[in-house]
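To keep things clear, I will list the structure first and then write my remarks on it.
Yeah, one chain of the complex is gone here, protein chain that is, but the others are all in their spots.
Chain naming follows the written order as A and B, and within any one chain the residues start at number 1.
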Amino acid sequence: MKGHLLLQDAIRSLFRRAATHRYPAERTATPERLRGKLTYNPEGCTGCCLCTKECPANAIEIITVDKANKQFVMRYHADRCIYCGQCVKNCRFGCLEMPNETWELASLTKTPFTVNYGEDADVERVLAGLVTPEPESTP
Amino acid sequence: MNTVPERFVVPIGPQHPALKEPGHFEFTVDGEQVTAASVRLGYAHRGIEKATEGRNWVQNLYLLERICGICSHIHATAYCLGVEKLAGVTAPPRAQAIRVVVAELERIHSHLLWLGVAAHEAGFDTLFMYSWRDRETVMDILEALTGNRVNYSANLLGGVKFDMTPELQDMILKGLEFLEQRTHDYVAVVTTDATLLQRTRGVGVTSREQVEELGLIGPTARASGALRDLRVESPYAAYADFPIVPVTATEGDLEARFVVRLKELFESYRLIRLILEKLPEGELQARMPRKIKPAETISRVEAPRGELFYFIKSNGTDQPERIKVRTPTLCNLASVCILAVGSQLADVPMILAGVDPCFSCNDRAVSIHSTKLGEKQWTWAQLRQYGIDYYRR
Partner (left out) sequence: MDTIRDLVTLFFFPGGLFVLALGMSYEWVDRKLMARVQNRVGPRWFQPFADIAKLLTKEEVIPLDGNGLLFLGLPIVALAGALTSALYVPVAGWHPAYSFQGDLIVALYLLSLLTLCTGLAGANTSDHFSLVGATRTLTQLFSYEAPFLLAMLGPAVMAHTWQINEIIADADGRWMLFLQPIGFIVALIGLLGKLEMSPFNAPEAETEIVAGALTEYSGRGLALFRLGRHVELVIGLTMVAAFYMGGVNGLPMFVLKTLILLLGLVGIQSLVARLRIDQTVGLWWRWGSLLVLAQWLVLVVWEGVQA
């Protein structure tokens, strides 16, 4: 009978902290490589759309405000995103990043899941409907 | 109870506490004895094979990774290896080695998960809790290595996304040390604990002949003495450079399946340590073409549950013509119906858990036998219309 192995474990467990955490109150460190909400830096973006082409979830739209001046707005759908990081890998200009900071994305409404990234003025123009986004490809 | 039914059928599934995934089993019982068994699948059919035809090669990588929640990396690896073969590209050795490291970590997590599930089916909840607690170690390692706990997205076509760093190596080695010691304890428990042995020893015995007849694969077959391990038979990725020693047992009962799966963990620990020690230097990714000329190939890898089979056909565009997936559970599931007959009803969940079933990766469309419709072959539009009509009713 080596059942005593389990008995030892059981007795040890009685006096040990529980392995489970009381999550929202008690947190562990976020791993460095964890992929959180996508961020976009409009500087350097050339509008090549490699990120949108290979996005498995069609979570990214690049809206061209002014092609000549390289002004783009990225519309990101955090609810569709599967956090695979392919877009970050694809971007040759380092505009996209998935930092490990924002990952608790639960929300009661759908609005926070659509994020417009870009220069403030460009985003305002897009939101005002002055720029017509290209027809979205069906997922 | 007004009428005594002729056949007393105990249904298990599609919603049942024994199965966390939808599958339907009907066990005809006589008292506690099972006299007949049947299985029906398809509750979680998601149409992934069809969906791959509308996505490009890169998008499919992530779609196929989501076929299985437990062995996600191995699906992606099978697909990557197949597509790389089609495109005539070979991933660099360092990438191949990292693929194997993730695959073995995944095997550790899958086997520990199975240990917990099987213990739970046997009503041994303490073992279940302990094994899942210890599984967190390997989950944390995977998370630190790839950034995700389930669908790791570690693979890229032509390589891998993440490099190994010395800090990660330290973390992995430390985790493995702890797990190895725990695994020794678990082996001792499953081979000596009297109550657990009453439920596993001599239960669901699968003979060597049955393995051949039923075409069993993976640890289920290895527990019956059949050496079926693709890592040995046709080494892929870095398994040629870092060979494994397959683990087999001869008894073929549930105890042997426990032992085989647990002893495989030691092999995984050894292999990961070896690879980390001799990790080849070099690039992480080879260049992949966007479009692949028409060709077809098969790709076979050893998933934690057994052989995983991919058939991939390209047509010169950036999308595949056809991808066919055969997951290991499909091969093993037939044995449940055979083994259940003649056993006790109480042993049935154990026998079912013994093949480590994974239903959602296993479900597929079946040809519909309908005399009303008359036609055997349907076009996509017809099938779609059928689906819409079916749910409108």
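FYI, a contact is a pair of C-beta atoms (placed from the backbone, for glycine too) under 8 Å apart; a residue touches a chain by one contact, two chains touch by 3 or more.
None of these values were measured; they are calculated from a predicted model.
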Selected from B:H16, B:R149, B:H184 or B:R322 as touching the chain missing from the view: B:H16
Touch list for subunit B against the chain that is not drawn: 1-3, 8-11, 16-18, 29, 31-32, 119-127, 129-130, 133, 193, 195-196, 198-199, 344-349
Residues belonging to subunit A that touch the chain removed from view: 3, 6-7, 10, 13-14, 16, 18-20, 22
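In this section, only the chains that are shown with their structure count from here on.
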Distance between the centres, which are taken as Cα means, of subunit B and subunit A, whole angstrom: 28
Contacting residues of subunit B [partner subunit A, same complex]: 55-56, 58-63, 66, 126-127, 130, 133, 136, 140, 143-148, 151, 153, 156, 161-162, 185, 188-189, 191-194
Complex interface listing, subunit A residues touching subunit B: 1-3, 5-6, 9-10, 19, 31-35, 53-57, 82-86, 89, 100
